[in-house]
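Moving on, here comes chain A:
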Amino acid sequence: MNLLLLFVLIPILMIFCLWISRNINQVRGVMVAGSTALLILSGVLTYLYLGARADGDTAEMLFRSDWTWYSSLNIKLSLGVDGISVAMLLLSSVIVFTGTFASWKLKDQTKDFFLWFCLLSLGVFGFFITIDLFTMFMFYEIALIPMYLLIGHWGSGRKEYSAMKLTLMLMGASALLLAGILGIYFSSGATTMNILEIAQLHNIPMNAQLLFFPLTFVGFGVLGALFPFHTWSPDGHASAPTAVSMLHAGVLMKLGGYGCFRIAMYLMPEAANELGWIFLILTTISVVYGAYSAIVQTDLKYINAYSSVSHCGLVLFAILMTNQTATTGAVIQMLSHGLMTALFFALIGMIYGRTHTRDIRELAGLMKVMPFLSVCYVIAGLANLGLPGFSGFVAEMTIFVGSFEHVDLFHRVITIIATSSIVITAVYILRLVGRSIYGEVKNPEFLKLKDATWDERVSVIVLVISIAALGILPLWMNNMIGDSVLPIVNTLVSR
Partner candidate 1 sequence: MDYSQFLYMKEEVSLVGVIAILFLYDLIAGEKGRKYFSLITCLLLGGHIIYNFLPTSTSGAVFGGMYYYTPMMTIIKSILTFGTLIVVMQADTWLRREDTKFKQGEFYVLLLSTLLGMFFMIASGHFLMFFIGLEMASIPMATLIAFDKYKHDSAEAGGKYILTAMFSSALLLFGLSLLYGACGTLYFDDIPATLDGNLMQMAAFVFFLAGIGFKISIVPFHLWTADVYQGAPTSVTSFLSVVSKGSAVFVLLTILMKVFAPMVQEWQIIIYGLIVVTITIGNLFAIRQKNIKRFLAFSSISQAGYILLGVIGGTQLGMSSLVYYVLVYMVANLAIFGVVSIIEQRTGMINIEDYNGLYLTNPKLSFLTTLALFSLAGIPPFAGFFSKFFVFMAAFEKGFYVLVIIALLNTIISLYYYLLLVKAMYINKSDSPIESFKSDCYTRTSLVICLIGIVCLGLAGVVYETISLFGYGM
Partner candidate 2 sequence: MEIQVEHYLIISTIMLCAGIYGFLVRKNTLAMLISVELILNAADINFAVFNKFLFPNQLEGHFFTLFAIGIVAAETAVAIAIIINIYRNIQTLNVDKMDKLKH
């Protein structure tokens, strides 16, 4: 029995309990119990992991265990985590927890909503704990499909269009991904699907790599909002219900970066070094481009979605720099962006739930009517523009310093270009805050509105605390991740 297995079993258990639960209170009970259990579990895991590392366990993956599944196809259920996955699991559990509270008031078919929500989180957790190509891909797709119903049924706005678009684009990506994975499997001798063993073998011929690296990278990159395949994200996030936006932007988009790093680049280092520059340019574009297009948006969710494009672009940008610092920064950026954007979407959801508009031209003077939410919104904004003391700063600085350490001039120059995005970020964040949070209340209707209720406060406060904690004491996280990215980076550098 492996501790990691619980990350899959608990959601399954939750799904089952939800299936048999009769009324909304039971549903809520199940969700709270389950998500809390997951939160605690990830905390325990982190503790144990750090402990094991402190005891000098230098294995690349800890908590390893294999169950043979399809022996004739070398498909195993291989579990194992390193610092990166631990961090991601922590993030996911926090967001599942807060997402539960953020959608506390959901009335319309709550049971089914949480059913699909749990399936989604099942996929997410499964993806991060497995190190077997097949199993990873399976969990990846499990995480994708519930989005359709969640957005299409419980969403808002042009929900059906957005849901279909999101699902199809991501499925298209996973189609490329599947081709890439099969390519990796067969061109590495078709003896194992275990990532570590494939990396050990390291026998994928160059021409195969040049074919399959782009497939795999783009396949994951689409989920990481890689330009020009990012257009699902604004529509999807705009239409999705709060908790789903949180989980999707917070965690699911991280699957992209994680996969790009863990599968595409780790298993095909030569091609990564060969073709890296193309994707570097693309990611640089999405960093700057996302920020610029966020400036003129008027829908809160669109602004956030585009800023997500910019920030997730930064993740891919950093991992392509292939040095320890930048990559560590990338992972921290995944964490910090996950938390920040989840906070954003939670707050937007709460504001929208009250004002029934997300248009910053109609919102004004929220600070007067709902101070708690507004203050948290300002905090989220400041975190988003990389204010010291919040996670965003740590992540961005690590990325920039790391990227600039690159010996190649081209890399340093595009680093500076990417750096310029922080100014643009400031512009749209302050524009948004100035327009909608500050100022006098324009719409008399708003004066009646109430501030956050306890359940909303729970989710928001948890998120704010985690952002601040990551921003004020980053060193332990930084070390944990830094050690884990090292083997991968070494593979990339040495080859």
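Selection criteria: all candidates are chains of the complex that A comes from, given by their letters.
Note that contacts are C-beta pairs under 8 Å (C-beta built on N, C-alpha and C of every residue); 3 or more make two chains touch, one makes a residue touch a chain; residues count from 1.
Quick caveat: nothing in here was measured; it's all calculated off a predicted structure.
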- Item | Selected partner (touches chain A in the complex), from 1 or 2 | 1
- Which residues of chain A touch candidate 1 in the complex? 68-73, 75, 134, 138-139, 141-142, 145, 148-149, 152-153, 159-160, 164, 167-168, 171-172, 175-176, 178-179, 182-183, 185-186, 190, 211
